[in-house]
Every structure is written in structure tokens, then in C-alpha cells.
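Below is one structure; the comments refer to it alone.
Here the complex is missing one protein chain, while the rest keep their positions.
All chains are identified by letter, namely A, B and C, in their written order; residue positions are counted from 1 within each chain.
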Amino acid sequence: MTDPNTLSHLDLETPEKPFLDANELVINMGPQHPATHGVLRVILRLDGEKVLGLECVIGYLHRGVEKIGENRTYTMFNPYVDRMDYVAAVSNGLGYCETVEKLLNVEAPPRAQYVRVILTELNRIASHQLWLGTHALDIGAITPLFYTFRDREEILKIFEKYCGARLTTHAFRIGGLQYETYAGFEKEVKNFLAFFRPKIDEYEELLTTNRIWLERTKNVGRISGEDCIALGVTGPVLRASGVKWDVRKAQPYANYKNFDFDIPTGQKGDTYDRYLVRMAEMRQSVRIVEQAIDSIPEGPIIAKIPKVMKPAVGEVYHSIEAPKGELGYFIVSDGSTQPYRVRVRPPSFVNLQALDLMCRGQLVADVIAVIGTLDIVLGEVDR
Amino acid sequence: MAPVATPFFFYLLSGIMLIGGVLVITRKNPVHSALALIVTLLAQASIYLMLYAPFVAGVQIILYAGGIMVLFLFVIMLVSVDRVQRERQFNSQWVVGIIAATALGGLFMAVYTKGKDIFPEHALPMVESDNTQQIAMKLYGQYMFAFEIASLLLLVAIIGAVVMAKKRI
Amino acid sequence: MFAYIKSYLSSAQTPGAAGNMFWVLVYILVIFTGLAIAVMLMTWLERKVLAHMQVRLGPMRVGPHGLLQPIADSLKLLLKEDIMPAEADAFVFWIAPFIVVLAAFTVFVVIPFGPTHAITDMNIGILFMLGVSSLSVLGIVMAGWASNSHYPLIGALRSSAQMVSYEVAMGLAVVSAILMTSLNAEGTGTLSMIGIVQAQLAQHEWFIFKFFPLGLIAFFIFAVAMIAETNRAPFDLAEAESELTAGFHTEYSGFRWSLFFLSEYTAMIAVSSIAVTLWLGGWLRPFPNLLSGPTWDRAFSLFPGIAFLFLAAMCFFNATRMPKHPLFRIQTIGLAVFGIVLGLIGLILFIPAVSMRVQDIFWFSAKVGGFMYLYIWYRGTFPRYRFDQLMQMGWKVLLPLGLGVLILTAGVALLQQKLWHP
Partner (left out) sequence: MESMLHITTLHYLVLGAALFLLGVIGVLTRRNVVIVLMSIELILNAVNLNLVAFSRMWGGLHGQVFAIFVITDAAAEAAVGLGILIAFFRNKETVNIDEVNLLKW
């Protein structure tokens, strides 16, 4: 039998002699399982309760988003990207719009940039709230879920007032914004910030020093910074392993360089560190929104772009920091109204690769914790 | 309170015990055997109660039914039973075994028919209420040494079981 | 016949000990009906309390404030199709829930709700309780195995290992409490449940405060072990829904599932009753020795009536707060009627003859109710332990602690007998 401890850090092949050992138990977790956050199917090979290895089977939510992109005009494809990471639809839209703007060589006007940053950061908070609630629920703390959903509701209300949708917002347009902010937008966002800041402490009170929470998350699903980089893992998972990489700082997009914020990092790369990093990120997001909301400039909200978009032949890759990691779009234009190829680099999909490495040698209960801490959204994994 | 309807309960319980015993040694599926054994053990605990041995009855339920049988079931689940069930259930010397057992039974019959006069007709009176205290006194007084040996035996058994069952120590 | 029935009423014994079979049957009927009602009430309470802890309302539709929800639930469960997996071992699958229910209910034979309010008094009462409640693990193991499915199997393995391990710590804690019963002139302890409470009365002290903090630690060990024994959060690994979907009863549905449900709650009440009997003075009212005398007896016997009147007042208050919409008229009236019923019960309880006889039951139920609330509270606040951590806690923390408490208790008891009362 392969000793999980002796595996080199990137030996992700399924060990030989797969199902012969009589002490091995093969368990099919999902696609219908309460803790796989959608339709993820994980085939676990267990020795008693210890995980010897696992394999993710994905594709149950495949809708061919990339292929659809080849058959739609640039504008028509915009709403589709919201359906990938439906928890952070605004981020998806921002990434797509900025990529096409890069292809078209236009830039959104400053007012649009500010509103974009505010909405994206609010969406980051909403996404982390949903993560926190479901992650805690998986580990057995059923109460935080209701607290986070109560507070997430306030963000969704702002979205709804702004663009009429709560989940798949389609908030941005190529070149800027479709809608001017509604009257009282600034006030409501400020109210939300004042309301939300003590709530983060409330979540932390429930969990951060809870003995059982500490025991369940510390040293669970550890992954080193090198392994993260080798696997292409990004986002809070990477930062919790001690790598200070954030696309907002490393390759500033929108107007993030105007804002002052920190990149929270962890040291050990375990589930607890990832929890702390995400909690700190919520505070940083609040900080960014605070700076942005006070300085929204006046002006147009959309740049001058042609009615029929026909970008020059060429290709472009642009990535943003989505709540779950680096979300990249690679678009090839053949000069027509429709992209020749759209390729999405979804953070969940890439992060999910690390699941096997993080779970080996741990227990079944830890697999649940690790799936939760990776913060995957199956819509984005399968696209 | 004196036991009521002793013969009825005796025959009922011994019937349950014997049927249970037969099921234990004839079932193909070990889980069914274990279930039958549990029934036998519980019936036996009731017979202990009829014999004014409540403490032993309690120990029988806790240790046998609640402890040892759980261990049995645990192990039955760990070792897969599907294949074994389809195989031959009795070993090749079962004829010899039955003959030996019958001979033993004949011996018992002989002994009991010959020597049944030595048993007194009426049992001596026993006080029910302080059974536990008296057993404790015996256990920690007269049988102290045996008690210590028994605890040592259990310790050895624990270590032995761990050594046997663990893959890598 | 009538004389036979009447002859028991003035006796100071439990019907089982007095050998009066009619009253034994009556007691069995009353206790088991009461348990069924208590379990229903508990499901309602759990959903409501948990909901209020989680900023939501809980059941509100069936009856005023969802009071009739348990009835609707049980009706639904009884009408559901009873599914048995194709590859399941039919007989074992069929019998497993009954074993669990039997184990959970049989325990109540010896639980004393008052000095005479128990079905019977056994001289091995506590041993019997521990033994019978340990039988429920057999049912759980069989349910998991018979389902012939991976999740139930893992759930069954987990829960059997868990229950067997925590029984050890539990037993040690119980033994240290039983040791305390022997601190009388004759030096003879007792295993009888009624005897244990009477020892606490005789020693003028609940065992939780005895040899402070030894009694408290033993109680704490028991309180942790009993949650593990009943497979409740944070030790609900056997039915951890996020890991094993539902553990050993994943494949069960309808009536059989409801038997597991019933037995889980009954077992919770049973172990809480053990804890109350051993450490919290069972049916004794607070301060039976400090505030003794007929005046205090009278004063404390008012409590059951006051409690019911308080509940009635709550009902009336909530009835006035009901929405004034005509749709809610029936609910409002229902709540008010419920309040009137509670109030009438409260008024009956003010009759001295009645209150003197039932106040034992009231105090016992109140203490058990406190434990039930704790169960809900734990579920609302704690994440779930992992299996190895659970085992570690059982064997490496609770077991040594229990052994230490046992030895210290024995030592202190000896010292007390030798030095202070030679």
C-alpha cells in the first residue's frame, strides 16, 4: 500500500493496485451529497476512515459556456459569464468586460471604474459570506449559516436596486455601465458598511476561538506555497499558504491602484489559515468600498464603443482577482462580431485539483472540510 | 418479592436459549448467528435473575450483550461475509464432531441420571437485597488475588488484541 | 378487585416492589404515553429554540406557533412509503429499529420520578439502566450493516466504537457517584435508583456538590459522555449529515425511521434522567434540608401550579399578539383554549393534596428539561468533532479523569470515615 506520507508532493497519480486490497473501501461521494456543494462527485478510497486517495469526477453541470461564446456576439455573451460562478456573478462580469475592453482598446470612464470596484468588492463579501456559512455547516456548526445569509441579503438588496437582479446580475457592460447608480446608492452602501463591520466580529466570535472549530480546522488540508504554485492554485488558498499574490496588487486592473488595502496572508496553509485569510479579506473589502464610496467622480458611465463590436484580429488574456482566485479570460478575435475562441480560467476548477493532495492521509471528515475550504462553485468548475 | 410462575418462565427462557443456541451454530450469515447469540445471552440474564443473581445478570447484559457482542458485530463488518456465505459451511470432520458431541452428551446424561440424588430438593434461602455488596466483599476480600490476576489477564488481552489487529505498530 | 386496586394507594413503595401488577400496568401506560408526548414536545421545542438561536422563526404554520407541527410530522412519517433496499438483509433491517426503541424505553422501568413514582425499584437499578441503554448500540450496528450500503456501514462502525468507548468513562463517573451513597453509618451503598436519591437526601447534599469539585467533575464527565452516548451534536458523527448523509439510518424511511427518531429522543431523556438522579437529587425539590419544615414544603409545592400558570399566561400573551387577520382566528382561539387548559391544570395543581403528590414529578421533569435545553443549545453552537478527536477525548481525557475522580472520591470518602467520623 502506498504510504501517503512518502508521496512526493506532486505524485497525484492513482496508486497502483487500485481496488484489490481487502481493507480498502471505495466510497462514492456525490454527485448527490449534502456536502459537495453542488454536483461534485468524489470517489474516495479509504482505509477505514483514512483517505488513501480520491478522484474528482466533474462535468455534471457542464453547459458549454465556452462554446456558446463562439456563437454569440461580444455583447450577447456578457450575461452568460454570470452563470459560471453564480455566487460572484459581478466579478465574472467585470473580468469579461475588461477583457473585451482590452481587445477593443477602450477604457471605462472613471465613474464606471469606481462603481465597478464597489460592486465587485461587495460581491466578494457576499461570496465569502456564503462560503463561511456553508463551510461552517459542513463542519457541523449550523448557526453561522443563518447569520451570514441574513447579512448577505443586504448586499443582494443593493444589487437588486442597482440592476434588478440579485444573483446573476449582469451589472456591467462592455465599456462601462449600463445603469447610472440609483438615488441614495452611496448612502445605502455606507449604511451597509456600518451595519456589516460589527457582523464580521460576530462571525469570528462564533468560530475563531471555538475549541472544536480549531481542532477541526487546524492542520487539516495543509498545502505548501510551492505546491500551490505548481498546481496553479490561486486566491485565498494560495495566500493562506504564505504566498503574497493578489492580482489586484500584482497586475492592477480597474482602478485598484488608487486604493489602499493589504493582502492578508497565512503561514501554514491549513484550513484555519484559509478561514482567517477570508475573514481578513472581508475586512479589506470593506476598507476598499469605504475609500471608493467617498470619491466616486462625476462623469459619463460608459465609454464610446461601436454599436457593432468588431475587434481587430488578435488575442488577449486578462485576469482579475475573483473571490475564489484568479479568474482569467482568453479571447481570440478573428475580426468578426463573434469571438473565435473564448477560454475561461476558472479559479474553482484549478483549485479543485489540489483536493487530492490536500486530503491524502486525512480522514473522511476532513475531505468535507477541505471541499468547503477550497470554496468551489460547481457552475464554474464545469462551466 | 418472590418470583412468580417460576416453571413457566424457566421453560420459556430455556426454550428461547436453546433455540437461540441452535440458530447460532446453524446460520450461514454470522450476523444472524450473532443476533441469535444475543437473544440467548439476554434470556440467560433473565435466568440469572430467577436464580437470585441480579449482579451477574447486570454484568451479563452490560459486558456480554453490550460489549462483547458489539465487538463481534464490529469484526463481522470488517471482514466481508459475502464470499464465505456461498461456501461450504461445515468442515470436513463434522461427522466426527457430531459423534464426539453425542458421546459427551451421553456422558452428561449418565452423570445426571446417576447423581441426581445428591442435589437437594430445595435451594437454600438467599437474601436478595445485598447481593451486590456481598459479591463485592468476596471479590475484594477472599478473591482479591484472582481479581488482580483477572485484571492482568485483561491487560494482556488488550495488548494482544492491539498487536494482532494493528497493521503497523 | 377494587380493594386490590385501592390497597396500593396508601403504600409507600413502587408498584413493582409492592408486587401490585395492576398499578404496574397503569404506571407503564402513563410513563410511556408521557414519553411519547414529551418526545413530540421536544421536537417542537428543538425546532423552535434552534430557530430562534438562528434568527429565524421555525415552524409557524401548523397550529399557533407551530404547536401542532409534531403531530403533522408524525402523520407524514406514518403515511410515507416504507422503502427497503433491494440488497438489504430483510430480517435484520426489520428488527434493528425495534431493538433501539426497546432499549430506549425499557430503561424507564427503573427511573424514579418520585419516591413511589417508578414502575419498580431494582437493587441493581443503575446497572440495569446502563446495561439496557448499551443495548441500543446493537440496533444501530445492525441497522447500519443490514442496509448494505457504505454510508450506513461507516456510520454504524463509528457509532458503535463511539458508544462503547464512552460507556467506559460513563461507567467510571457513575461508580464515583455510587461510592458517595455509601457514606452513611453502616457504610453500605446502593445501586437502586431510589436509594441513590434517598442517600442524597440523607446526606443533605446533591452529589454534584459533594467533595467539591470531585462530584462536579464526575458530573461533567457523565454530561459529556451522555451526549456521545446519544449521538447528539457535537458528537453526532454517526449521523453526520454533511459527511455520511444520515449515517446508520440513511436507508430508512417512514415509520422505521421515525422509530429511530423516537428512540434517540427517548434515550436523551433517559440519560438525562440518570444524570438528574445521580447528581442533581432526582425528584428532590431545591433545598430540602436547608429550607425544611411544613411552611417551606407548602411554598415549594406551589411551584408546579405557578409554572403552568406562567405557561398559560404566555399562551394568552401570544394569543393577543396574533395577527388580526380572519385567517388567524382559529389559531388565536386555539392558542387561547390551550392557555385555558394549561391554566386549569395549573389551578388543579394548587390543590394541596394534588400538588404534594405530583411535585416530585414536577421537579424531576424540570431538571430533565434543563438537560434537554442544553442538548438543543449544544446543537446550535458547536461544530462537529472529528472521529479521531472524539476517540482521543474519550480515551485520553475522560477516561483518566474518571479514574482519577474515582480514586480521589474513594480516598476522600475513606478519610472522612476514618478521621472525621471515627
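Some observations on this one:
Rule of thumb we're sticking to: a contact is a pair of C-beta atoms (placed from the backbone, for glycine too) under 8 Å apart; a residue touches a chain by one contact, two chains touch by 3 or more.
What you see is a predicted model, and the numbers here were worked out from it, not measured in a lab.
Where subunit B meets the chain that is not shown, the touching residues are 6-7, 10, 14, 17-18, 21-22, 24-25, 27, 30, 33-34, 37, 40-41, 44, 47-48, 51-53, 55-56, 59-60, 63-64, 67-68, 71-72, 75-76, 78-79, 81, 83-84, 87-94, 96-98, 100-101, 104-105, 108, 112, 116, 119-121, 123-126, 131, 134-135, 138-139, 143, 146, 150, 153-154, 156-158, 160-165, 167.
Following the convention adopted for this analysis, only the chains that are shown with their structure count from here on.
Once the centre of each chain is set as its mean CA position, subunit B and subunit C turn out to be 31 Å apart. A straight line joining the Cα centres of subunit A and subunit C is 46 Å long. Subunit C has no residue in contact with two or more other chains. Residues 17, 19, 89, 91-92, 95, 122-124, 127-128, 130-132, 134-135, 137-138, 141-142, 144-146, 153, 156-157, 160-161, 163-164, 167, 188-189, 191 of subunit C are the ones that touch subunit B when the two sit in their complex. Touching subunit A in their complex are the following residues of subunit C: 50, 53-56, 150-151, 154, 158, 233-234, 236-237, 240-245, 379-389. Put simply, subunit B touches subunit C in their complex at residues 1, 29, 31-32, 35, 38, 54-55, 57-59, 61-62, 65-67, 69-71, 73-74, 76-77, 128-133.
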